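Structure, as structure tokens:
Below is a slice of the complex: some chains, not all, each in place.
The letters A and B name the chains in turn, as written, and every chain counts its residues from 1.
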């Protein structure tokens, strides 16, 4: 099976897709390698968060997504 | 009375606020904020996207924080998602309390966090294309007022 990577907000435009599959397990290095250099650059920005299985990681470099997990890449938000 | 919602269709803030007030008998004051899509130059629409597994849960946590921090009787927090036209409401926050201080501060607090600390992304359609909108520096500064 696989991990689903979801690109939110402007990252969707950078990635050119709303989501992509990757092989499980997926760690931080694997994520950076999978998403392409442009998205990887933005992921290194402190203001970009990563959620795994519905929880925002306090340390995104500790990512360890398992089979069936959804990994969301969350750029700076703007609501209201 | 607590009412936290994500809505994917137009809504009437006046009607929500009116029934929210009625649902909090004995209140001393209600403060409400309604944000709308500004009818600016060539902006034809705004789109709010979100991340379903986090967004509503995050709004519930924000409501918890407001109840912990302010002396509140009730809190209404409604946020639109999807494509929204000029003049349509995006967000509505209303707080009921015995005294005005709690009600006004709770609305201010919730709006500051919805602007720059909730899981929404906003883009506007101009005549040429869609443009993503990041929070303004003011929005980050406003939110930092609440850090203890």
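We adopt the following convention: a contact is a pair of C-beta atoms (placed from the backbone, for glycine too) under 8 Å apart; a residue touches a chain by one contact, two chains touch by 3 or more.
Quick caveat, the model's predicted, so the values are computed rather than measured.
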Number of copies of each distinct protein chain, complete complex: A x2, B x2
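Simple rule for what comes next: only the chains that are shown with their structure count from here on.
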Centroid spacing, where centroids are CA-atom means, of chain A and chain B in whole angstrom: 26
Chain B residues touching chain A - in the complex, by the definition given at the top: 35, 48-49, 51, 53-54, 79, 90-91, 111, 114-123, 132-135, 139
In the complex, chain A residues that touch chain B: 6, 8-10, 13, 51, 54, 56, 70, 72, 74-80
